[in-house]
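Just below is one structure, and these are the notes that go with it.
Now for chain A:
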Amino acid sequence: MTALRADAAVAWAIARKDALSELRGRQAVGSTLFFAALVLLLFGFALGPDSRRLTEAAPGLLWLAIVFGGLLTVARLHQLEADDGALEELARYPVGRRAIYLGKALAGLGAMLVLGGLLLPVVAILYGIDVAGAWLPLLATLVLGAIGFAAVGTFYAGVTVRMRAREVMLPLLMLPVIAPLLLAAVKATSAALGGDPFGELGSWLQLLVGFDVVMLVAGAATYGYLLEE
Partner candidate 1 sequence: MRVRLMGIIGLVGVASATAFGLFVVPADLNQGDAQRIMYPHVASAWLAYGSFGVTALAGIGYLWKRDLRLDAIAVAGAEIGVIFTAFAIWGGMMWGRPVWGVFWQWEDPRLTTTALLLALYVGYLLFRRLTDDPARRAARAAVVGIVAAVDIPIVHFSVEWWRGLHQGPTIGSPDRIINPSAPGQFIVALVGMVGAFTLVWVYLMIRRYQLARIEWQIEEHGRLGRISAARRAASAPTVGQAEEGAR
Partner candidate 2 sequence: MSDAGFVVAAYGMILGGLGLYTVTLWRRLRAARDASLRIRREAEAAPPPDRSV
């Protein structure tokens, strides 16, 4: 049991370290949040001005903005270590590779939750949807979606961290994998906002849980190979 406790301690330490870096580098974090909000605004120009159409499209647009902001976020979380060569340092410690992965994914989860949480009121205002009424299922969807995105994003950020053309390779590799998450999260959000008339919310949340579990396991199992030389 002590090995598990050690892993958990390491993961938590890494997550805390990343979170502190995020808080200190507030400009980068703030810019990303502002960018995502800007994307939402631009969607309005692209699909508007018919507010009915925007309201219908709101769940999809919200999650697209989360995805775009999320891409920048996970890239940034890995860039900190890469620039200092700290990733190699981390890899030398006899610490579980799983723990490193989970720690970074945890930090990613936190960042994604902040992103999603701040975008919800923006969507509510811009697209005229009532968020307060369905806050619990919306929160569940956000958490499950963020976990999946962080799991996949941490992995691919590790894959692309020191390669050429990484700014385009990260989304290029990640987006096909994230397609089921996007699909399920949007459907769940839509169902939650509409009062779940067909009783499908549970199914979509189940799909999200399944996705999260599979991706966390796959990421934890393979992340170690990315750290070796």
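Selection rule: all candidates are chains of the complex that A comes from, given by their letters.
Note that a residue touches a chain if its C-beta (ideal position, glycine included) is under 8 Å from a C-beta of that chain, and two chains touch if they have at least 3 such contacts; residues count from 1.
Since we're looking at a predicted model, the values are computed, not measured.
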By the touch definition at the top, chain A has one partner among 1 or 2 in this complex. Which number? 1
Complex contacts: residues of chain A adjacent to candidate 1: 155, 159, 163-165, 169, 172-173, 175-177, 179-180, 183-184, 187, 198, 200, 203-204, 207, 210-211, 214-215, 218-219, 222, 225-226, 228-229
